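Only one protein chain is missing from this complex, and each of the others stays in its spot.
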Amino acid sequence: MAARIDVSIEHKHAPPQTDGRPHPNTCPGCGSHYRDDELEQHLNVCPQCSHHFPMRARARIALLADEGSFAEEAADLRSDDPLGFFDLRPYTERLAEAEVATGLGDAMVIGQATLDDSPVELAVMDFAFMGGSMGRVVGEKFARACEAAADHQVPLVSVTASGGARMQEGILSLMQLPKTVCAVEDLHDAGGAMISIMAHPTTAGVLASFASLGDVIVAEPGALLSFTGPRVVQQTTREKLPDDFGLAESNYRFGHLDAIVPRPELKDYVARLLRLFGNAG
Amino acid sequence: MAARIDVSIEHKHAPPQTDGRPHPNTCPGCGSHYRDDELEQHLNVCPQCSHHFPMRARARIALLADEGSFAEEAADLRSDDPLGFFDLRPYTERLAEAEVATGLGDAMVIGQATLDDSPVELAVMDFAFMGGSMGRVVGEKFARACEAAADHQVPLVSVTASGGARMQEGILSLMQLPKTVCAVEDLHDAGGAMISIMAHPTTAGVLASFASLGDVIVAEPGALLSFTGPRVVQQTTREKLPDDFGLAESNYRFGHLDAIVPRPELKDYVARLLRLFGNAG
Amino acid sequence: MPGEAEVQLRERLNRLRSLPLLRGARLSGELERLQRQLDRIVAEPSDEQIWRSVELARHPDRPYTLDYVERMLEDFVELHGDRGRADDAALVTGLGRFDGRTVALIGHQKGRDIQERSKRNFGMAYPEGYRKAMRVMELADRHGFPLITLVDTPGAYPGVAAEQHGQGGMIARSQAVMTRLRSPIVSCIIGEGGSGGAIAIAVADRVLMQQNAIYSVISPEGCAAILWRDAGEAQKAAAAFKPDAGHCLELGVIDAIVPEPSEGAHTDPDASATLLKDSIGESLDELVGLSSDDLRRRRRDRFRSLGTLEIVKAP
Partner (left out) sequence: MPGEAEVQLRERLNRLRSLPLLRGARLSGELERLQRQLDRIVAEPSDEQIWRSVELARHPDRPYTLDYVERMLEDFVELHGDRGRADDAALVTGLGRFDGRTVALIGHQKGRDIQERSKRNFGMAYPEGYRKAMRVMELADRHGFPLITLVDTPGAYPGVAAEQHGQGGMIARSQAVMTRLRSPIVSCIIGEGGSGGAIAIAVADRVLMQQNAIYSVISPEGCAAILWRDAGEAQKAAAAFKPDAGHCLELGVIDAIVPEPSEGAHTDPDASATLLKDSIGESLDELVGLSSDDLRRRRRDRFRSLGTLEIVKAP
């Protein structure tokens, strides 16, 4: 497991990019700016203030799985366009673009691995693929991960990062909620365990389905975990939102999380759970 | 079922008794005073303000059971004195006195009956017997009522009025909590139903065991239903208590009750439930 | 001449017959379902007809859960409270007799006048409402009562306290309880089937939908605001994501459409209730003979296989 490492920081307080938005490598917590390799070296955690930057699915797998142990499953699944959905652009175009941009077939990667030598099934989401939205491919991949975990009698570890259901698949995206719930229940009935790791953000349909059904549920610091996002809550209710609205810290206080685990400690923490769940009376 | 009846009221605003305490037939809600037969005629509900006076076990059975249908069970059970308990007086003396005063062997009466022609098992508490406290006899009678309900495949209706566990039986009185809980669970496993009617007061050990495990839970208006009584809460926490602290109305608002049912409507309400529970798919 | 939906269905049937069996797809059941749809399908609705459904589904006079309860159930006893925090009036639960058989009922409830609308929170439940629903589901399970759920909500309530009390997790757990239930479940979308707040009580053995109800992952306004960046484009959004009963049937999300009086359910609540009762009764009759293990297995397979067939392998 990677320990916290001190390195020299370049580009502190970098100016915003030309489009006015801050550079993705600029820390929203403290304004420090990093090179890609610096961030990578620190597991995308700001060495100054511990802000957790987003982590791509492949990097997450590299963090959790023992080196070379990951064997991907169902990599060839792609969505077609069941509704012929067209907003400002066709859904098929958005899909193709996301695949090119991320190198992924959809917003979840699943497969077998070992983690500190414990065998495990992984289901890891990638927010970069259409906001980590859950359509039929994500639902199907998650269900297959549950089935693989049951078949191999190993725990399932899921890592979520999702804006919710993929509305371009209409009502079929809503159906991924019960579909993934059924998959977890089948896994449980087969004696399997699920450990749910919520990364930033885990919201809407993913929070309201499988992510909330882990035997153990943990989150990364500062992750937004809410069924409805703060903007919509504010607009709908005109309530004053607490500063930590929907954040992992608030969810922990209200009893929804077993722990908040900083990324550098995540692998050790999960390994401990795998030893426990692999060891039933 | 008795309808609300208007009758002339005598003895309104009767003076307190010589010991300074209000006469038990004086309404704490509106100060009206009633003869025994007047109260009885109104099911011990104040015709002026609907305050529910306490109701003895036999009267409760007469209210719920069809006339002549009640067959008492386990009437001959009595407690001995397992701890040789002696406070200001011996426990055995208190028991004997309570039996003389109430004509009951302990604080619960159980038996079979019909209610609007539906067969039912009744378990009815009497607050007049040592404050309706639950010792081994109450626990045993309740457990037998559950077993009889399971044997006859009829629903169990319990009516509680209790200050809690009977401390003169020490730790054995605490054990009546899990004992009655086990009895309800066995009844449920046998496919039986339990309807819990909480009368004033249902507190401490009885609230923290079988009374809270009904498939349907209702209370009479104004009944005090609290694990800890208001005086102790006030003394321990020095919190300002809400006006309706622990009352049925507060419990209903906080989601602990299915309904508050005035006594004159109780038999009809229970009869409806018995038709439903006697009628499973 | 065959309509577009029919053509699409025939195409899918052909595709099905030639595709390799995808795990979890339960192909034979799917074929049957498509065949049944073909037999029943009406012509593809136009964009205007879809929007008309949105309007009718939200019509202020549309019958709500309790309007159907009083017409469908005898001896109804409403059950209150989540046994922990509150009694959420946006979700009604209870027991009653349906065609001589005791059933448990769970339904969203909107309010008719301003006061009741506020009390019912416009049919938008808090987590406490779903916890109450779960309690009643477990009661139904314990006694083998069939469960009927009526779905009519713009969505689960999006407020601060609702989030703090775990709206997302509660919706997930409510679905999980339904997947475990040993008694038959029939759900019907009777108005707005709004997203997570709807599916929380709609994981059923048979999912019905009234002719003018809508069922969707997001409101037309919400979708328009996100994708068109203009909530005013709701009509366009609705046409794009097709929340109407015809499309839901075509996609296999619902099992049957419950007819309404010709101008909409609100024009004749009694007739609507009779039609609804008939459909629910027919569905229950199909289910009561099944063992609890069978029911659960089929219920999970139903949702497990939804939409699986449209997934394709990368070229």
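Residue numbering begins at 1 within each chain, and the chains themselves are lettered A, B and C in the order written.
Here is the rule we use: a contact is a pair of C-beta atoms (placed from the backbone, for glycine too) under 8 Å apart; a residue touches a chain by one contact, two chains touch by 3 or more.
Everything numeric here is computed off the predicted structure, so don't read it as measured data.
Looking at the complex as a whole, the chain kept out of the display touches A, B, C. Check B:55, B:109 or B:177 against the missing chain and you find that the one touching it is B:177. The chain omitted from view is touched by exactly one of B:128, B:233 or B:259, namely B:233. When the missing chain is restored to the complex, the residue among B:28, B:191 or B:242 that touches it is B:242. Checked against the full complex, the candidates A:123, A:167, A:247 or A:273 give a single residue touching the omitted chain, namely A:273. One chain of the complex is left out; on chain A, the residues touching it are 188, 191, 193, 215-216, 252-259, 269, 272-273, 275-277, 279-281. Summarising the interface, chain B meets the missing chain with residues 75-80, 82-83, 85-88, 105, 136-137, 139-140, 143-144, 147, 165, 167-179, 181-186, 203-205, 207-213, 225-228, 232-233, 236-237, 239, 241-242, 245-246, 250, 254-256. Not every partner is drawn; the one left out touches chain C at residues 83-85, 127, 131, 165-166, 169-170, 173.
The rule we apply is simple: only the chains that are shown with their structure count from here on.
Counting hops only between chains that touch, chain A reaches chain B in a minimum of 2.
The interface carrying the most C-beta pairs in contact is the one between chains A-C.
Centre-to-centre separation of chain A and chain B, using mean CA positions: 53 Å.
Chain B and chain C have CA centres that are 42 Å apart.
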